[in-house]
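Of the protein chains in this complex, one is absent; all others appear in place.
All chains are identified by letter, namely A and B, in their written order; residue positions are counted from 1 within each chain.
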Amino acid sequence: MTTPLIIEQVLNGLQFGVMLFLMAAGLTLIFGVMGLINLAHGSLYMVGAFAAAAVAGATGSFFLGLIAALAAAAFAGAVVEMVVIRRLYAAAHLDQVLATFALILIFSEGTRWLYGSFPLFLDIPDSLSGPVTLPGGIQYPLYRLTLIGIGLAVAIGLWALIEKTRIGVQIRAGENDREMIAALGVNISKLYTLIFALGAALAGLAGALVGAIQSVQVGMGEPVLILAFVVIVIGGIGSIRGAFIGALLVGLTDTLGGVFLPELFKLFMETGAAQKSGSAIASMGIYILMGLVLIWRPTGLFGARA
Amino acid sequence: MSDVVLETRGLVKRFGALTATDDVSIDLRTGEIHAVIGPNGAGKSTLIQQICGGLVPDVGQVFLQGRDVSGLSTAARAQAGLGRTFQISALCMEDGVLENAVLGAIGAQGASWRCWRGALRTEGLVARAEAALARVGLADQREVRCANLSHGQRRQLEVAVALTLEPKAFVMDEPMAGLGAEGSKEMTAFLDGLRSEAPILLVEHDMDAVFALADRISVLVYGKIIATGTADEIRASAAVRDAYLGEEA
Partner (left out) sequence: MRVDERMINTVVIAGLLALPLYALAVDEPFTITLVTRAVILALAAVGLNIVLGIGGMVSFGHAVFFGIGGYAMGILAYHAQTFTVLDLGLFTTGGTKMMPVIWLVAMVVSAVVALLIGVLSLRTSGVYFIMITLAFGQMFFYFAISWAQYGGEDGVSIYVRNSFPGLNTLVPIQFFGVCFVLLCVVLFLVAQLQASPFGLALNGTRQSEARAQAVGLNPMRLKLLAFVISGAVTGLAGALFADLNRFVSPSMFSWQLSGELIVLIIIGGVGRLIGPVIGASVFVTLEHFLGGLTDFWHVYLGVILLCIVLFGRGGIIGLLTGQEGAHV
């Protein structure tokens, strides 16, 4: 196992982690402010990916595709919030789960209706394809490096939005006391629609960015959604900082576990068995991580104390 | 003192900079009603929570019949003989009155692991529940769904559920809350007779009831007990006057 390989895998883990953060940030914000558990967040990820693939396919421009992804996901998020989600804020968690589960069915099958079951392809733009040479002579794909950069930029932007702006003040106030900020004249339902659309746009962005390295297809959102759940459970529901730390932990655990566990097992097992059991355990690695965190802190790393 | 049933020693609970209870030591003796009064935000709810096990004090202990129960869960304290009622009725609203009382009986008899015979067909449980309902005057309402009870009837049911436990001591959080004048009078009369069975630690805002019932009164202000004594002593206390009427002196 060489140092360049380790660095490459760490970068892969980071890249996976920051993309999970884009998903988890929206989920945790929506839960923190509105108290809503949104299973359909993965559908917005899928909407972003499809919009990007369709627009990029039609215009030939990846960047127009990205803008389309942001716009389409934000629009879909705002519409869903106004038509369905709004009625669920006061409802029991079970109702929220079911209604957003229903939304998944509608989104997934609707998309299949429009685009069919075959995956679409979204190509990495020429300007971002190919490897770059990092200090130390390590070759790494430029596109993945760009994803890490975008993810970090979004994280900083979100932090600035919440800590430094008027909207951020309202968001933080909304987490603490809904009636009070309504009394202060903030238009709550507009604020909620805005937050939901923001979360949706981030999910859509993630879908488009990841869509270029994987395929764009129906059902792509749900595995990521569940990983994002794991992230916010580890980080503490409602905490952006927790989502960031959790996302990096999950990204690194999953990527590094898959590579290094089989190697580790080879030290005391024969190769074939080590490969098998190593990857089997690695596939459960993040859930084991989650279990351990919960034993230690049942409300996650940065969650409010119960 | 040998006849102390329930006792707190030096309970301290802080929430950040706020000290909700500050070195609170009170006791409850056989046959008495000991009322705890105080302005809103004085720490009464926090005190009850610490006595019943919902909150862990930063410092101090709780003793029930001389036994340190500080480390026990709420459920274990209930089994040890602490019967409590809630300020806001905590009842099973979807169930009937009888079911609510039977729930108490299940807890009292440790029957919650029986998975077979119907609870409402088990003689021992139903008898205990019906006896408690009869005492608070709810025997006729046994089939009524709890959600359809009047506010006053819910308060009565709260007390009935606590009665099924046959506790060694009662902790009652504003049993008069929301009762009309008539209801308050009935509840006062009922609690009056109950003290000979088990002493009552009574947190209450209804001062008429408190001064009519309490053998002793403790006044809690900003987390501290500023006075303990009989009704007359409390009326005469300068410290209490200060706390309630403002610092006129």
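One rule holds for everything that comes next: contacts are C-beta pairs under 8 Å (C-beta built on N, C-alpha and C of every residue); 3 or more make two chains touch, one makes a residue touch a chain.
Predicted model only: the values in this text are computed from it and were never measured.
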item: Of B:165, B:187 or B:202, the one touching the omitted chain in the full complex; value: B:165
item: Sole residue of B:44, B:84 or B:155 that reaches the chain not shown, by the stated touch rule; value: B:84
item: Touch with the omitted chain, as defined above, among B:52, B:97, B:149 or B:240; value: B:52
item: Contact residue for the chain not shown (choose from B:102, B:133, B:169 or B:187); value: B:102
item: Touch residues of chain B, complete complex, unshown partner; value: 52-54, 73-76, 78-79, 84, 86, 90-95, 99-100, 102-104, 106-108, 110-122, 125, 161-162, 164-165
item: Touch list for chain A against the chain that is not drawn; value: 31, 37, 84, 87, 91-95, 97-99, 101-106, 108-110, 112-113, 222-223, 226, 229-230, 232-233, 237, 276, 279-280, 283-284, 287-288, 290-291, 294-295, 298-300
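We adopt the following convention: only the chains that are shown with their structure count from here on.
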item: For chain A paired with chain B, centre-to-centre distance based on mean C-alpha positions, whole Å; value: 49
